[in-house]
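Take this structure first; my questions come after.
Coming up: subunit A.
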Amino acid sequence: MTTIPLQAYLILALILFCIGLFGALTKRNTIIVLICIELMLNAVNLNLVAFSQLGNNPGITGQVFSLFTITIAAAEVAVGMAILIAWYRHKNGVNVDEMDGLKD
Partner candidate 1 sequence: MDIQTLLSFEWGMMAPEFTILIVGILLSLLDLFGKDTWKKSLPWLAVGGVGVAIIFLLFQYGHGDISILGNTYVFDSFAFYFKLILLIATLLILLMVISRTVQQEVRDRGEYLYLLLAALLGGMMVASGGDLISLFVGLELLSLSSYIMVGLRKRDVRSSEGAMKYLINGSIATAFTLFGMSYVFGLTGSTKLVDIAREMSGSLGSGEPVAIIGFIIMFVGLAFKISTVPFHMWTPDVYEGAVTPVSAFLSVVSKSAGFIIIVRIFWGIFGNATFGGSDTLFATMIDFIAVLAFLTMFIGNLVALRQRNMKRLLAYSSIGHAGYILIPLVSLTPVSLENIWFYLLAYAFMTIGAFMVIYILEQQKQSEDISIFTGLYRESPALAIIMTIFLASLAGIPGTAGFIGKFNIFVGAVAADPAQYILAGTMAVMTVVSYIYYFNIMVQMYIRKPQLEGTTKIARLQSVPLILCVAGTIGLGVFPFIALNFFH
Partner candidate 2 sequence: MGTLSLLVFSPFIGLIALLLAGKQSDNITKRIAAFSSLIPLILSILVYAQYQAGSGLSEILRWVQFEVGEQTLTLNYELAVDGFSVILILLTTIIAVLAVFTSSWQIKQNSHLFFMLMFLLEFGILGVFSADNLILFFIFFEITLIPMFFLIGKWGGTDREESAFSYIIYNGLGSMVLLIAIAAIFVTAGTTNFSEAAEYFRTSNEAGLQLGIAIAFLIAFGVKLPIFPLHSWMVKVHVHAPPALVMIHAGVLLKIGAYGLIKFGVGILPASFTTLAPLIAILGLVNLLYGAYLALVQEELRSVLAYSSISHMGIILLGVAALNEAGIQGAIFQSVSHGLISALFFLLVGILLVRTRTTNLRKLSGLARLTPVLAGFFLVAALAGLGLPGMSGFVSEFTVFLGIFENMPVIGAIGTLGIIMTVVYMLRAILKMTYGTYRNMFGDMNDLGMGELIPATILLICIVVIGVYPNTIALTVQQTLETLLVGIGG
């Protein structure tokens, strides 16, 4: 079985990260924005795992790291959803571009 080179993972992760970032910056729906952020974090996980397996000094650390990342990503979304619900109660909507009450 030929191993897929490390670069391939890295490029995939990079693409994933960029897609996530693009979505996070452009989508109106807050939930999609949150999902896109998840996408970015998953790109990180991909990186970590790939490095863990194929990097300079392969080891388990990268995978452990990615576990932490997943957990925290989950927590982030949970908090995000909670806040969004509070917002929804006020504005009856989930569009991120409507959040412009605070500005100069």
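Selection rule: all candidates are chains of the complex that A comes from, given by their letters.
The working rule: contacts are C-beta pairs under 8 Å (C-beta built on N, C-alpha and C of every residue); 3 or more make two chains touch, one makes a residue touch a chain; residues count from 1.
Not measured: the values here are computed from a predicted model.
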- Query: Out of 1 or 2, which chain touches subunit A when the complex is considered as a whole?
  - Reply: 1
- Message: Please output the residues of subunit A touching candidate 1 within their complex, sorted ascending.
- Response: 10, 13, 17, 20-21, 24, 30, 33-34, 37, 40-41, 43-44, 47-48, 50-51, 55-59, 61-62, 64-65, 68-69, 72, 75-76, 79-80, 82-84, 86-87, 89-91, 96, 99, 101-104
